[in-house]
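The complex appears here without one of its protein chains, the remainder shown in place.
Note that the chains take the letters A, B and C in the order they are written out, and that residue 1 is the start of every chain.
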Amino acid sequence: MAQATAGKETGANLPFIYREYSPEQLRQALHKMYLIRRFEEGAEDSYTRGLIHGTMHLSIGQEASAMGICMPLTLDDQITSTHRGHGHCIAKGAEVAKMFAEFFGKTTGYCRGRGGSMHIADVTTGNLGANGIVGGGLPIAVGAALTAKRTKSERVVVSFFGDGANNEGAFHEALNMASIWKLPVIFVCENNGYGMSTSTARSTAVANIADRASAYAMPGVIVDGNNLSEVAEASHEAVKRARAGEGPTLIESKTYRHRGHSKSDRNRYRTKEEIEDWMTNRDPIMLYETQLQEFGVIDQAGIEGIREAVRQEIADAIEFAKTSPSPEIANLERYVYTEPL
Amino acid sequence: MAQATAGKETGANLPFIYREYSPEQLRQALHKMYLIRRFEEGAEDSYTRGLIHGTMHLSIGQEASAMGICMPLTLDDQITSTHRGHGHCIAKGAEVAKMFAEFFGKTTGYCRGRGGSMHIADVTTGNLGANGIVGGGLPIAVGAALTAKRTKSERVVVSFFGDGANNEGAFHEALNMASIWKLPVIFVCENNGYGMSTSTARSTAVANIADRASAYAMPGVIVDGNNLSEVAEASHEAVKRARAGEGPTLIESKTYRHRGHSKSDRNRYRTKEEIEDWMTNRDPIMLYETQLQEFGVIDQAGIEGIREAVRQEIADAIEFAKTSPSPEIANLERYVYTEPL
Amino acid sequence: MDQPVRELSYAQAIQEAMAIAMEQDERVFLMGEDIGVYGGAFQVTGDLVERFGADRVIDTPISELGGAGVAVGAAVTGLRPIFEFQFSDFATLAMEQIVNQAAKMRYMLGGAVSVPVVMRFPAGSGTGAAAQHSQSLEAWLGHVPGLKVIQPATPHDAKGMLLAAVADPDPVMIFEHKLLYKMKGPVPEGYYTVPIGKAEIRRQGRDLTIVATSIMVHKALDAAETLEAEGIDVEVVDLRTIRPMDTQTVIDSVKKTSRLLCVYEGVKTLGVGAEVSAAIAESDAFDFLDAPIVRLGGAETPIPYNPELEKATVPQVPDIIKAARDLVSGRR
Partner (left out) sequence: MDQPVRELSYAQAIQEAMAIAMEQDERVFLMGEDIGVYGGAFQVTGDLVERFGADRVIDTPISELGGAGVAVGAAVTGLRPIFEFQFSDFATLAMEQIVNQAAKMRYMLGGAVSVPVVMRFPAGSGTGAAAQHSQSLEAWLGHVPGLKVIQPATPHDAKGMLLAAVADPDPVMIFEHKLLYKMKGPVPEGYYTVPIGKAEIRRQGRDLTIVATSIMVHKALDAAETLEAEGIDVEVVDLRTIRPMDTQTVIDSVKKTSRLLCVYEGVKTLGVGAEVSAAIAESDAFDFLDAPIVRLGGAETPIPYNPELEKATVPQVPDIIKAARDLVSGRR
């Protein structure tokens, strides 16, 4: 998104995004956050009705993180995503219809029904894919950044991962290589407090994931992951640094998932109060909506308009997915190898 | 080794080991350092004459590091070692005769001829083995420390590894687990400046390996690895901490290998001057010898005595190895599984 | 076995085996991701943490390589860890410790140590979890001297073989098909073991030997029922152990039936059935063969997400029936 001055009020005290983006862009961001939320609610609902099988990992509650990080990215920039990747995919520009189609296992899906939720990707908008392997995307992002550097492009690469992933060897090896080679890559740890059932306190020797940045001689930045402007500001800084050839940044975005880890979570490791608190007092969409109104960027009618538009978009997308064709068994072995033209 | 007050001079200004150990123990340490040096020279010589095959990694120049770390260890304590592990093995208490026998591929060798230099081990003195996999020993050491803790023993475990190993994922995962579980393990990075041909500056994002300790919330200590007393003091501290249940320590021992990486090194990545400087001005045995004389713990005749004793020990050991029997081909598949009694 | 027998699910049988092992022997403990309060991704450890405490049912960070290495280090120094991979696919991160360390340490050290570690691998497709959560990688580990590799197919064997694995002085790798976890079957109470390295004839027959592994044993038995109605009398051998493989039982069966069909879920090429076939083709059973040795294995593709495609990647009962019919009738 292009930079512009925002809103009714101006001045240096405004939160970052109100200085950086136009009101229209700010409203679009809200639109996208709703799109993420409603997409996942729709997926959850379809799952319950048996229209989607397998499992899925919902990022409800983490929308500001995905959105904020992607705001300074262009379509040419790339991301690697995670098992909890629907938000990243939409924030980076994917169409929800093709995402639903993928979840429904259809040929019109982004992965032609071969990948599902855990491998959702839209290479055309720069999403190299969700990943079923915790930490699996980090080295790949470093490789993509190596391409960006070797081809002297302006491109930056963002690698999303969770707090749990920070204890994988892949994290260590990837951050070290990105740093010594000064690659244009941004490591975004979405710290939602738990890797599955294991809290960071029980799994991780340091209090903040960003505390590990010093082990790779890169900046480590902590942001409130439910505050869109804070996330976007950190992303802006890191993108600037990366494009200037100054190397990688580690951003830790503190957030929370409202839902269970996946569809098979008995939720024994978090208290009802904790979940309740994040849902009612720190919902990123609610916070952003309130702020937008406060700064006069949108009014209640505008919000209703967005909600209604999103509702329609989701309904259409599900319809598209439902009516799309399934792959043919005869094509089982297609896409294993690159067919000669 | 038991603690005692040392030498002619006393007082708080004496280097650590002179306060901590008896003159006899200090002379024994010199003896062992010579034993390591001459063992490796003997192995090198035997290799040149075709008596030993394969390859080997000599730690000549690093003797103070192996010796200093092992000084506070008891026979019950354990270590995991590396491809450059002869010094660790001897410092921990192994017999050079059985080591030579192993290098000569004989049944009287520590590994009955199955392991060779890269897998040299003496479990009876607590050496769980050298390792052909860079970083392979770190998680194993953490596991041994878990045993120590679970069985409520006093045992501590030392994991030796090189600067190159610090970029392996295994390093990261091992240090994190050791820290969160507060295990009695000491991570000793013998930083000889290079992982094979690659300098730490080219491979590692931080200036000191110990700078990474903060990422695991453990103390990171840097010592001059060619100064026996400094190494031993750091080891003492770490052992005390580990035995007290306070968890792991990372010690970085800065040292240098005089020889090439292995037997196939064209040595294109280091200057003659650099090697020369370390050999003539910073040889750990020479430094220690001078210091011992300075503090009156030994005189020239005493040194000659040690040298001669070691010469004889090595000669006898090589003879033992030479005249030992080779394994029989019929026993090829022995030791793959544990035979029922 | 004299103990009373109940119906338990495969997952319950494993859980019971682990509980018995921990009760009997202080040295036994469990490690893995989310095996504590979460109960394990497939609820195999369930509530064991409440019974044995977080000290003996240890949640690891998400660090498969390190975690496996910790288990190896604990085993070599006297404990008896049972390490759970959350999905067998994540063994790809730990092959170093499994293959270079656990499998070889005893040999490299000339017999100075043993490595009594047990590792559990929830494996296989059929859950809609796509390519990185559905693999069958037992053939890899079956290729590695120093390891023992088993694939129990029933709740009874799951318990008995796990107890045998814990008692074994060497590293034992257990591949558990995820779709079996909820399958019920008779399981004796108390302690018993089922030997590692012995195949089991699940059904006697004269016309054709089907060697199957894990979940395919049940599909083969289903197929055998249908085939029986057609007059084709199938012998079903449950291989149970991949390494060391009990080829003698297969040889004896083939000498009787003269025909061999291998059914396994892993990718066909270089999968377990390749070894079964090759072992028979070089044995004295060769002279008894009346027909080519046929393999039904997984398709040469990653496991797809779409459920119909997913089903088509691995042998199903009708595939087995058809292959058996063709084999017996001489159709190719």
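Observations on the model:
Throughout what follows, a contact is a pair of C-beta atoms (placed from the backbone, for glycine too) under 8 Å apart; a residue touches a chain by one contact, two chains touch by 3 or more.
Since this is a predicted model, take the numbers as computed values, not measurements.
Listed by label, the shown chains that the missing chain touches in the whole complex are A, B, C.
Of the listed residues C:Ile14, C:Met183, C:Met245 or C:Val263, the one in contact with the hidden chain in the full complex is C:Met245. Here one chain is not drawn; of B:Pro139, B:Gly195, B:Gly225 or B:Gly247, the residue touching it is B:Gly195. Summary of contacts with the chain left out: across C:Val37, C:Val57, C:Met108 or C:Ala123, the touching residue is C:Met108. By the touch criterion stated above, the residues of chain B touching the omitted chain are 53-55, 102, 105-106, 111, 113-116, 118-119, 131-136, 164-165, 167-169, 195-198, 202-204, 264-266, 268-269, 326-327, 329, 332-333, 336.
Chain A meets the missing chain through residues 78, 80, 109-115, 119, 121, 123, 128-129, 131-133, 136, 138-148, 150-151, 169-170, 172-174, 176-177, 180, 334-338. For chain C, the list of residues touching the undisplayed chain reads 65, 89-90, 92-93, 95-96, 98-100, 103-104, 107-108, 130-132, 139-140, 142-146, 243, 245, 266-267, 269-275, 277-278, 280-284, 286-287, 289, 291-295, 299-302, 304, 332.
The rule is short, and it goes like this: only the chains that are shown with their structure count from here on.
One inter-chain figure worth recording: chain A and chain B are separated by 47 Å, centre to centre, where each centre is the mean of the chain's CA atoms. Measuring from the averaged C-alpha position of chain B to that of chain C gives a distance of 41 Å.
In chain B, 169-170, 172-173, 176, 180 are the positions where the chain touches two or more neighbouring chains simultaneously. Contact of a single residue of chain C with at least two other chains is seen at positions 60-61, 63, 65-66.
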